[in-house]
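Reviewing the structure listed below.
The excerpt is restricted to a subset of chains, each kept in its original location.
In this document, chain identifiers A and B correspond to the written order of the chains, with residue numbering beginning at 1 in each.
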Amino acid sequence: MKGRVKDLSLAEQGRLKLEWAMKHMPVLMRLREEGRDKRPLAGLRIGAVLHVTKETGVLMMALKDSGAEEVVLAASNPLSTQDDVAAALVEYGIRVYAWRGQSSEEYYWCIRQVAESRPDIVLDDGGDLHAMLHSEYKKLAGEITGGTEETTTGVIRLKSLEREGLLLYPVVAVNNAYTKFLFDNRYGTGQSTFDGIMRATNILVAGKNVVVAGYGWVGKGIALRARGLGARRVIVTEVDPIRALEAVFDGFEVMPMSEAAGIGDIFVTATGNKAVIRREHFEKMKDGAILANAGHFNVEVWIPDLESLSVRKRVIRENVTEYTLRDGRKLYLLAEGRLVNLVAAEGHPSEVMDMSFANQYLAVKYLHENKGRLEKKVYNPPRELDEMVARLKLETMGIKIDELTPEQAEYLKSWSYGT
Amino acid sequence: MKGRVKDLSLAEQGRLKLEWAMKHMPVLMRLREEGRDKRPLAGLRIGAVLHVTKETGVLMMALKDSGAEEVVLAASNPLSTQDDVAAALVEYGIRVYAWRGQSSEEYYWCIRQVAESRPDIVLDDGGDLHAMLHSEYKKLAGEITGGTEETTTGVIRLKSLEREGLLLYPVVAVNNAYTKFLFDNRYGTGQSTFDGIMRATNILVAGKNVVVAGYGWVGKGIALRARGLGARRVIVTEVDPIRALEAVFDGFEVMPMSEAAGIGDIFVTATGNKAVIRREHFEKMKDGAILANAGHFNVEVWIPDLESLSVRKRVIRENVTEYTLRDGRKLYLLAEGRLVNLVAAEGHPSEVMDMSFANQYLAVKYLHENKGRLEKKVYNPPRELDEMVARLKLETMGIKIDELTPEQAEYLKSWSYGT
């Protein structure tokens, strides 16, 4: 059984996409090569719920080529699947359950297939697979060697399970690898969010007022790129005073959303919270304001409020829904409030996913190698894996760095004086 | 006769695009409104060779609504036509000769239709219409009230005709309107070039070495956005020492292309010259280098050299042609070396074209109002039109500026002392 995808005849097109991704994922490609040689995952069953993109495809292939007995993949978002890649992966021998435009029911059905495939190791993006395993499949979950989690959102969910003593297997929070969260969240989402906005709208960023909700890693990247694309005012909203202060000193304006609502031309949410933009904010917005979300769930722009305020709703461009409010103002919601970089563009560039997925790959290997030695906790990725990813990336970019001289190493140690 | 387009049934989709463009072209919309009222172009025959995009569509509609008897439009680039917009324009009563993917023969046939429509006023982008009128249709050309030209390239061609005393009608070099060339060339092309590159390749700009050939207005915009998107090194190549020096002090590296060739990950040409990247450069490039052009003609990246160096050529992604060289290195040419922002993305954002086309509209009106009073020369747009566009743009953005107090105006005048 090879899973369920939209159309197997798209495989050839998918193969070209995978080839392109491989060209831009040199770190993962090097790990895959080694894996082919040494088969470190021989016999493993792997279940993954990830965005089914060309980059995920390369990871799946690397896992399989490293000896995994079975790799089962479902989509972590109903709208983000690249159907041609899904087809090509099936052809490559991956069991894929994913197609673009799933209903909510279909979405969970697919994740269920992964859960029921009896994986030894599970990879997740957002935590829906972990959640399902910890509610509906507790017994299966108990037999799992370990899991990984790709997102901040998912890690928060897992930490909460851990705190309550309910976590059923050790999890490596891949998101906490510095080479993951920094590059993926800041540079990846920063660029791809605007890529999504530009593809969806073709508007000029220069001269616009951009409001960024949240100044975590993702928000930082978005604010940086807004500035880099020439935005007139870049306004940050935050609830955390330290982050707010950092935004101020990074050269951005900070104010409450209630004030920013009337100023922004483009709004991007990246908080991890819900209803960050809601009725009271829609009411103040300028005609023509554009709303996009870069957070994991489609709850940051609160659509129920938008719907209830509107007298008309239509799709005016692909991924642009026009809401006409009672007073005639029009607001434009991108990608139905879902992750704009994944829905309206192609998600993170391959170079970014190269590092995230090299971390995923190494985490899988680490969990397997340490089977039985880890507690049922959420682990940060070991520092040496993180450094390995960084070193490989620099190497593949042709960049050399300095090394400590023996005298310098000595000097650093010599600070343990006082004896 | 309504011209020739690909498929009239695309008109509805085209209408939505036009609606979206109107939302982002407030200056032109205000001129159109006025035009509807006062019909300043009543009875005029207008011929235009422009990129057939949604923004051009709005200009065509504004001209028609201002009283023009007939508006005939052909494409200024064989690959840049939006077929749905073309269809919607036909429906609106514009005579359109344009479809995406014309052969060279078809391309000139369409321009010929415009020439033969006996226009009073002609609008051109690149100078192919003007060139044809001055070679094959000299007699018709002699009856033309005046023309406009949108690009630097076209203006150079026309100035050369003027110098030789061969210009057959007055031309307003719309490109020389400050509100055109600054915004269109710098901000418009700056953003849309990277939009095109990102859509075509989905690569991450951060961390890459970007080489920009040419530091004119377009090159400046591209270098600025490369920096803004996080490029590691932004290298400019130039032949003009003053521009080169400006690039240096703007914080960019400057070196000859022969040196930059071995460093760049992404190359963008914007010089207006040919063979800016050629055999000697291809030979030094890194495997995987990406080649894009933002100049008017597809001659800047010299394709004959690339072809002759290659053993294999295939389309690996839409708008990405992979050339495999003898030594195995692969180079990636975007959009077949044509304007990457028009072919791989949607050209300039509407906000930018709003100003360019407001200038076009005002230039047409100006030529008409001054019929018979202008010499057969290339004119810069009158400063007051330029300021009018700027004022309208600021107004529609809700931005107020300062005014001189009477004392200040006096002070500025008082510098005429010495009597």
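Quick notes on this structure:
Here is the rule we use: a contact is a pair of C-beta atoms (placed from the backbone, for glycine too) under 8 Å apart; a residue touches a chain by one contact, two chains touch by 3 or more.
Note that the coordinates shown come from a computational prediction; the quantities given were computed from them, not determined experimentally.
Shown are 2 identical chains; the number of copies across the whole complex in this structure file is 4.
Throughout what follows, only the chains that are shown with their structure count from here on.
Chain geometry summary: the mean Cα position of chain A and that of chain B are 37 Å apart. On chain A, the positions that touch chain B within their shared complex are 16-17, 19-20, 23-24, 187-188, 190-191, 195, 198-199, 202-207, 224-225, 227-230, 288, 316-317, 320, 330, 345-346, 348-352, 397.
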